[in-house]
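To keep things clear, I will list the structure first and then write my remarks on it.
The complex is shown incomplete by one protein chain, all other protein chains being positioned as in the whole.
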Amino acid sequence: MSQIHVTTSINGDQTEFLCEPDETLLDVLRDRLGLTGSKEGCGTGDCGACSVTVDGRVVCSCLMLGAEAEGHDIGTIEGMAEGDKLHPLQEKFLQEAALQCGICTPGILVAAKALLEHNPAPTEEETRYWLAGNLCRCTGYDKIIRAVMDTAEDMRRAS
Amino acid sequence: MRYEAPTTVDAAVEFLASQSGDCHMLAGGTDLLVKLRSEMIEPDAILDIKRIEGMKDITAENGGWRIGAAVSGAEMNEHEALCAAWPGVVEAVGLIGSTQIQGRATLAGNLCNGSPAADSVPAMLAADAIVRIAGPGGVRDVPVGEIPEGPGKTSLKANEFIASIFLPERPARSSDAYLRFIPRTEMDIAVVGCGVSLQLDESGKVARARVALGAVGPKVTLVPEAATAIEGSTLDDAAQAALTAACTSAASPIDDKRGTIAFRKHVAGVLGRRAAKIAFERAGGAA
Amino acid sequence: MALDDRSKTRDFKVIGTRPVRPDGIDKVTGRAKFGADATAPGMLTGRVLRSPHPHARIRRIDASKAEALPGVKAVVTRADFGEVPEDVFDILDNCMAGEKALYDGHAVAAVAASSPAVAKRAAKLIEVEYEPLPHVTDVDEAMKPEAPALHEGRTEETVPEGMSPNVISRVQFGHGDIEAGLAQADRVVERTYRTAATHQGYIEPHACLASMGPDGQADLWCCTQGHYLVRNTCAAILGMEQGQLRVTASEIGGGFGGKTTVFLEPVALALSRKAGRPVKMVMSRSEVLRASGPTASSSVDVRIGMTKDGRITAGFAELRYQGGAYPGSPVDMGSMSAFAPYDLENVRTVGWDIVTNRPKQAAYRAPGAPMAAFAVESAIDELAKGFGLDPLEVRLKNGADEGTKASYGPTYPAIGLMATLEAAKSHPHWSAPLGKGQGRGVACGFWFNFGGDTCVSLNITPDGTVTVSEGNPDIGGSRASMTMMAAEELGIPYDQVRTIIADTGSLGQNEVTDGSRVTFAVGLATIEAARNAKREMCRRAAMVWGIDEEAVVWEDGAARPSGPNAGEHPPMTLAEIAAIASNTGGPIAGHYEVNAEGAGVSFATHMVDVEVDRDTGATKILRYTVFQDAGKAVHPSYVEGQFQGGAVQGIGWALNEEYIYGDDGVLQNPGFLDYRVPVASDLPMIDTVILEIPNPGHPYGVRGVGETSIVPPLAAIANAVSEAAGVRMTDLPMSPPRILAAIENG
Partner (left out) sequence: MWGSLAEAADGSTEVEIEAGTLRELLDGLAGEYPGLAPELERGISVAIDGRVYNDSWFTPIKPDSEVVLLRRLKGG
């Protein structure tokens, strides 16, 4: 089994890696590139803890081969803050205690950011359905949904 | 294992012909990767079709729409004209999995996976979709109903793959709808699925209908009795009752972890009735 | 330690505010290191081979082909573990099967290899010869004398003779005369209630990284609710001295009780010992569901009598819990808590602990209590509604209060049940109109809350900031609470304190993060450690001032002369004292080590509105309000979070979650696709009302809040669904097929 050479952009940085043909993007990120912010909660696309963006679209990195990343722009939780400046969603999650254990948080933030880029004024129902693929077992989702909607409102006001 | 991502149909067909072992097609990968990781399959090669020209395109053709095999559910849902023409098919695709799954999952993949519970298949069957298959002898078109053969089984040959799916021109005063039942509001496999496509005549009666059921038998099937039950009606109570009974009677499900026989038969009728009402209203029908 | 007299009236500066948690930035940026995020030089990948049979004798294991595969560095089976002390035998046997595989997914061998791919291939090359045996997975079936027996000779003396060997123990609680009480009732409800086994469903699978050297010293990194327990258990299993094994708790991605034991850890240590290299092991989701601990499934008979004016005359419950393949279901806790919210003259519970061919149960949030409350609260609701009485009024009439002799024995001190019921009654939710097809349910719940062994070390740094080291993994924001209590006590800003979770080499023994004990017990120790540090700082100031240390008090973050010396010297701040610590005797610290006692029980009342689709049996949760006594809410946001999270886990348990076994004894839904935990779109916002009836056993009045919130939802939702569907639901989960069938059968 020969390894595949892949050239991609991760969080804006051009990145090259070698991977096995059957290796997932999640395993590449975590085990080869040290980007352990994306988590594996299920490996079947049912929990969303491994959410990343590919050309701005949110996907489960456990259901994508590393080889498929060739030529695409990958965004992970590690690229969400700009330097020491947190993304407004990250700020709001902290202020509103929208996390407990924190294992689902990276995936939820990545998915929520994609939501606000796609729809700057989501309703509660739209927010809940958009995030339905991100399981959280601690919070009951209440504070997460509020934090996403409050961030959307702040961002609309600021723009 | 090999991973190949050709850029032309010919190259893909050639690669398939060169493979003696187990080769799997990769479009969105949302079923394939699950099987791969759970060790249900151990392929010798994976053929990624996403870089093949046209595979990511939605194109107008003869009044209808051709959807490339690698077009994701999210891309379909963002295509306004497609949504307007075939709202039932698009909503069925949109129900597959999460936002994340929608970013990758495809109509063609949902069909190829061969699941009797595939959400988009009843909708496509009701829509009379035509599947374009690429293989060693070039391309051939077949009605979507000829693809599923049983759980996990399709009529595709080992050296063939789906290149695109064609949704025909939408006639006047017609529309479609798809509903499924799941225990939660998202993230489940359909316990029952029902697609209805219908056309009204000038008086507002159902002129022609197609009703398809999923997850209530070994493969997605058309229920002609259900269509007959509402043709010629304005979907009045009697027609709805007849449709409900036809769907319930046509369903031949099994008991499993997702539902019982009695439940599935009953809900097949409920969904048939509800989906027909939605399609009827979308087509401009008045109750 | 007693409640401070002034805590009822005092103005807290930090307690009750909502600061950002200390581990927050790491958790929103992906930097936080969880169980699977660690690496070590030369690390191998470990993988477990699991039994495909629910019950089988292991005749032979041949690992020679696996060992011969290039890249394989070690294979272990039960033969690699020696004799172990009796109290860890079942734990070892669950981590690595001995004579028999007792459930689908039971570990039978493990391999360590140079890559995950090699480990996967190697595991397939291990040959295991099984002799399949008859199996049983249902609790009532397992009690029958003819049921296949898992063990022999494990039955306790409490079980009458002639029962199946699967019946392990019987417990009984209560007082009064049940039959006499029932005779006074105008109506008696007698029903059987059943609940399916559910899993804690933490999103982070079990993971660990073990490294043992030839000198016998070892380090272990793992996600756990109690790294001291992991140390002690692994040391006993591997025949090590506890001091030779240092365990570091990673950030933990949820536990809910499920990470209060070991699964992979002893295996990883054994592999590392054999391979001479660090070994990392991570469970797949399927392994988590098949082979870590769900909670018990239950079958409960209830008899409750009530007069037509709503007085409960007697309550009886017989509870049967299966806790998987080993003794230890939480039926004792269920039996103790079943009637705990009520002041009853005649009450009795009998609990049976039963083994079946399922994974060994692990604690799940208020272990044992939700199933018991489901049965009792459903029956009380049925009686109340049958008499046309208000279910909240009936609970107020019979509710326990200070001085009530609890159904499990003790007499209650100040408790908050009545406060939650009064708050529920006056809440707008209770009087909001309901639509067609909708129903409203209420139920109460109780949890003990724990104390236990606890150590805290609080150090003053030379620049006058403060570090707190504690030994309980932070599962939901407890570092914030400890930081707040230290800052409150020391009178310094929150951001000048940082709390860490120390490894097992740094503190003495600490009980597991369980029983809702941490904010209470570790908080108490943090406060006392801060008080010790304050005393020392006052002593240092007294030295500088040349006055008696008794004449110095600590106020607003500074030592101040008091009494006759008041005003003689300007206050010395914590930072000023820290700066001269070397000159006044050396570094300053406060420690506190205690077996914390005085935990305060807590109560909650939940209220829920549902709508049932009578055509499909689907239930929608429309509105949900939690009323719970927190004692004192240290960080109200995280208290609310515990209330909300518990309620939603309860919603999952009530509606969709269940372990489904086929006739073949194999788990049919080992994944998040068909083990259906609630998703965001299933739910409304979860409203919360925090009551604060101080716990007399904590200086600030803190009770635990984590567990009580999962106790009432099962019954509250069942009561609401029963009203909406017009038929009493007695089996959980109330899945759509079950509700539809109940409606059709009337």
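As written, the chains take the letters A, B and C, and residue 1 is the first residue of each chain.
Definition applied: a residue touches a chain if its C-beta (ideal position, glycine included) is under 8 Å from a C-beta of that chain, and two chains touch if they have at least 3 such contacts.
It should be emphasised that the depicted structure is a prediction, and the values quoted were computed from it without experimental measurement.
For the chain that does not appear, the touching partners among the shown chains are C.
If you put the hidden chain back, the residue from C:His135, C:Arg170 or C:Arg303 that touches it is C:Arg170.
Contact with the undisplayed chain is limited, among C:Ile304, C:Ala363 or C:Ile380, to C:Ala363.
Of C:Phe263, C:Phe339 or C:Phe448, it is C:Phe448 that touches the chain left out of the display. Among C:Asp138, C:Asp332 or C:Glu528, only C:Asp332 touches the chain left out of the display. In the complete complex, the residue from C:Pro85, C:Gly386 or C:Gly409 that touches the missing chain is C:Gly409.
Think of the hidden chain as still there; on chain C it touches residues 156-158, 170-175, 200, 256-258, 260, 330, 332-333, 336, 348, 350, 363-367, 408-413, 448, 450-452, 512, 514-517, 595, 597-599, 697, 707.
Note that only the chains that are shown with their structure count from here on.
Note: centroid distance chain B to chain C, computed from Cα atoms, is 44 Å. Inter-chain spacing, taken between the CA centroids of chain A and chain B, is 29 Å. Among all residues of chain B, those that touch two or more other chains are 38, 185-187. Those residues of chain C in touch with two or more other chains are numbered 672-673, 678-679, 681. Residues 1-3, 5, 26, 29-30, 33-34, 36-38, 46, 48, 50, 72, 74, 97-101, 103-104, 185-187 of chain B are the ones that touch chain A when the two sit in their complex. By the touch criterion given at the top, residues 1, 4, 20-22, 24, 43-46, 48, 51, 54, 57-60, 62-65, 67-68, 70, 111, 114-115, 129-134 of chain A touch chain B in their complex. Across the complex, chain C is touched by residues 20, 30, 35-44, 46-47, 49, 76-78, 80-81, 86, 90, 93-97, 99-106, 109, 124-125, 127-129, 131-146 of chain A.
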